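Report on the following structure.
Chains shown are a subset, placed as in the full complex.
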Amino acid sequence: MDSTALIAMISIIMAGFTTAIGTIFPAVSEGKAVATALSALAQQPDASATITRTLFVGLAMIESTAIYCFVLSMILIFANPFWNHMIGQ
Amino acid sequence: MDSTALIAMISIIMAGFTTAIGTIFPAVSEGKAVATALSALAQQPDASATITRTLFVGLAMIESTAIYCFVLSMILIFANPFWNHMIGQ
Amino acid sequence: MDSTALIAMISIIMAGFTTAIGTIFPAVSEGKAVATALSALAQQPDASATITRTLFVGLAMIESTAIYCFVLSMILIFANPFWNHMIGQ
């Protein structure tokens, strides 16, 4: 088995692994934040504007960690410098 | 065993793994969000409009992480650049 | 052992694995959602219409992640491009 194929395989493995693991906990955290927001809404319906605004800012920051992982996977699949180096040889 | 077959196998493995692991926690989080929404409805039936709207926005953002994983699996099965490179040889 | 058999085996393994793992947490979440709905019904019998409607929408979204996994398994068993490529050779 030559090195080119091996790098291809490892890139595939890490892309899948990073996406799978990296999206776990943002999902968990978003579920937690949404659940708390719903409880807060049920408790203080009058503050719904502030609550939903804070919620969306928080969701955006949490989502950003999931996007780091997805971006890394895309880099590994479509813009991998090691693979390009190997192909270039 | 040649490299082509090996890449095929690893693509299959990572597709299944990513989908299986990546859909776990969105399911958990959605269950949590739905459960909290139901509790909130039982507690404040008057705020049902705000609650269901916030719930659906939250479910959509959580679902998005599951879809990242599913998309990656589909890319690995049907649009895999490494496989195409190997076949192209 | 030739590559064709190996791909067949790995497809079987991943199909079973994906279905087994992928249906775990939707089951857990649905159980949680149903349990919360029952508690909510016991607490607010008057809001039963809203509660059951929200419950069914939530169950449908949770069930969707289980179906992603089942669909992937069916693709791996009955519409596997790598297997078809190998057989086609």
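As written, the chain order gives the labels A, B and C, with residue 1 at the start of each chain.
Assume contacts are C-beta pairs under 8 Å (C-beta built on N, C-alpha and C of every residue); 3 or more make two chains touch, one makes a residue touch a chain.
Only a predicted model underlies this, so the values are computations on that prediction, with no experimental measurement involved.
This homomeric assembly is drawn with 3 chains in place; in total, the structure file defines 14 copies of the chain.
As a working rule, only the chains that are shown with their structure count from here on.
Shown here, the protein chains touch in a chain-like sequence that does not close on itself.
Inter-chain centre distance (subunit A to subunit B, centres taken as mean C-alpha positions): 11 Å.
We define each chain's centre as the mean of its Cα atoms; on that basis subunit A and subunit C are separated by 21 Å.
For subunit B, the set of residues touching two or more other chains reads 11, 15, 17, 21, 24-26, 28, 30, 32-33, 35-37, 39, 41, 43, 55, 59, 66, 73.
Against subunit B, in their complex, subunit C makes its touches with residues 3, 6-7, 10-11, 14-15, 17-18, 21-22, 24-26, 28-30, 32-33, 35-37, 39-41, 43-44, 46-47, 50-51, 54-55, 58-59, 61-62, 64-66, 68-69, 72-73, 75-76, 80-82, 85-86.
Against subunit C, in their complex, subunit B makes its touches with residues 1-2, 4-5, 8-9, 11-13, 15-17, 19-21, 23-28, 30-39, 41-43, 45, 48, 52, 55, 59, 63, 66, 70, 73, 77-78, 87.
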